[in-house]
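A single protein chain has been removed from this complex, and every other one stays in its place.
The chains carry the letters A and B, assigned in the order they are written, with residues numbered from 1 in each.
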Amino acid sequence: MQLNILRELAYRGNFFTQIFQSLLSLGFGLLGLAVIFDHTSMLDEWQPAELLALLGTYQLVGGVINLVIQPCMQQLMREVHQGTMDFTLLKPADTQFLVSIRQVQIWKLCDIALGLAVVGVALAHLGATVGVWQVLMFIFALAAGGSIVYSFWLMLATCSFWVVRVENILVIFQDLYQAGRWPVSIYPSWLRWTLTFLVPVTVATTIPAQALIGQLAWPALLGIAFFALLALLLSRWFWLFGLRHYTGASA
Amino acid sequence: MKTLLAVYRAQFKTSFLMYLQYRTSSVLWLLGMVLEPVIYLVVWSTIARANGGAVDGYGVGDFAAYFLVLSLVNHLTDNWVYYEFQERVRQGLLSALLLRPIHPIHADIAQNLTYKCIMLVVMLPTVGALALVFHPAAHVMLFTLLLFFPSLLLAIAIRFLVEWSLGLTVFWTTQMSAVLQAYYVALFFLSGQMGPLTLFPVPVQLLAQLLPFQWMLAFPVQLLLGQLDQHAIVLGLVAQAMWLCLSLALMTVLWHRGLRRYSGMGA
Partner (left out) sequence: MLMDHSSVISVCDLRRHYTVSRRDAGLKAALRSIVRRVTSEVVAVDGITFHLAPGEIVGFLGPNGAGKTTTLKMLSGLLYPTDGTAVVLDYVPWRRERALLQQIALVMGQRSQLQWDIPAIDSFALNQAIYRIDPPTYRHTLDELTELLDLAPLLTKPVRTLSLGERMKCELAAALLHRPRVLFLDEPTIGLDVTSQRRIRTFIAEYNLRYEATVLLTSHYMADVEALCRRVILIHRGKLLFDGNLRELAQRFSSHKTVTVYTPEGASGLASYGEVISTEEGQVKLRVPRADTAWVVHRLLEERTISDLTIEDPPIEQVIEQASCLGGR
């Protein structure tokens, strides 16, 4: 992982590129919000400051995904496709752990930083309604949501043990993630269901944001915790299952 | 000329066979692309309902019609040619392309058109299904329908040429991700993907008219849906024709410069 970071640092352009891109991405989101609020004072009972918090969460979580989850899973799929997975399997550590942390796109920290900044600004606007408890819930919800997203990606990547051309399917997550910019309540029920359970986008953005602005009820928090645990266990089981299949098949 | 027709026919065949192989990915890719207009359709509809039924004269049905037509036109004008060029550089395929006695743009045009035509098989039913869900309200007249097709063709050509030119930048650098992102951000707002351009503040609308994005996508959509008066339609078609010439010129210049650079003439 150290070598990886060194390599990234060697490309001097990347740092400036990333800052520029993160700002551009944020600007994109802000412009969108500006256009919307030109025509209305709130969206489905979400105030501008609350939507700003959502945008910040969106940027933050996106940064985390692009920092480590996405590069690692893509690398995994590439290795299975090219047959170089064996080298990884030979290393004396738990394979799932290895494949999950070895690739880090270090500059994506910009996204995370920016996201946090936006959340901070949003909180300032919301004023006294945010307390320590909400921040804790926020962090917890982020962790839970992050786990669910990670598990989803892992399961998708594990599919590449059978269906070798899964890489193309990754694009669909990027497209669906766009839906996370907006509160999940505005979507028709079929879309809401898809975005929560099928491709877990809303759990990553809307729920943590709701936790932050104090709109998350106890049952929902417990629900997401339970969901996260389930996802982690399921993905681990599926991963081991896939690994067994892979090593059995290559014999 | 006969050569070109033969080349197109052969290229259509090879592309068709190839996409047949990639059908699952293609379908998923298409569904992902359709999602974006659906998202904004929902967002604007929510605002409209909260505002008593309409925003700036657009009711829920109008938004539905706008975004569904937009998704169709977007499918027909969309390109991914920059990524093809990146792959070509990565795999060292540029040389093979340059050794052919015909301009490489023809192969790309043929491949692009093949994809769009094949995927209409998936696209049209999808739009149909979405229409059943979102109940679009459209006012399409015969003459707008007739004028729609040339406008659509112009839009396809303009967008292809502009994005092919973007692809040519690989001759100078492969580190274009920032510029590309800026392009897509501008495209998103100014080509009407976020919403009808009349919803934007007036200075933004003026900007949109000066840049090619509106003419690549929003204009044919608004034309078809009868949202433009005759004066605007004529001006719009003229603007499209002008942008076609500009993008053709841009592509030609970049191609020659790029070729010189690639072969080390020290452009």
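Just so we're on the same page, a contact is a pair of C-beta atoms (placed from the backbone, for glycine too) under 8 Å apart; a residue touches a chain by one contact, two chains touch by 3 or more.
Everything numeric here is computed off the predicted structure, so don't read it as measured data.
Engineer: Given that one chain is not shown, which residue among B:18, B:89, B:206 or B:232 touches it?
Structural biologist: B:18
Engineer: By the contact criterion defined above, which parts of chain B meet the unshown chain? Give residue numbers in ascending order.
Structural biologist: Given the touch definition above, chain B has residues 3, 6-7, 9-11, 13-14, 17-18, 21-22, 91-93, 95-96, 98-102, 259-260, 262-266 touching the missing chain.
Assume only the chains that are shown with their structure count from here on.
Engineer: In the complex, go through chain A and note every residue touching chain B.
Structural biologist: Going by the criterion above, the answer is residues 13, 17, 20-21, 24-25, 27-28, 31-32, 35-36, 38-40, 42-44, 165, 168-169, 171-172, 174-176, 178-179, 181-182, 186-188, 191.
Engineer: Within their complex, state which residues of chain B touch chain A.
Structural biologist: 22, 24-25, 28-29, 31-33, 35-36, 38-39, 42-43, 46-47, 50-51, 55-56, 133, 175, 177-178, 181-182, 185, 188-189, 194-195, 199-201
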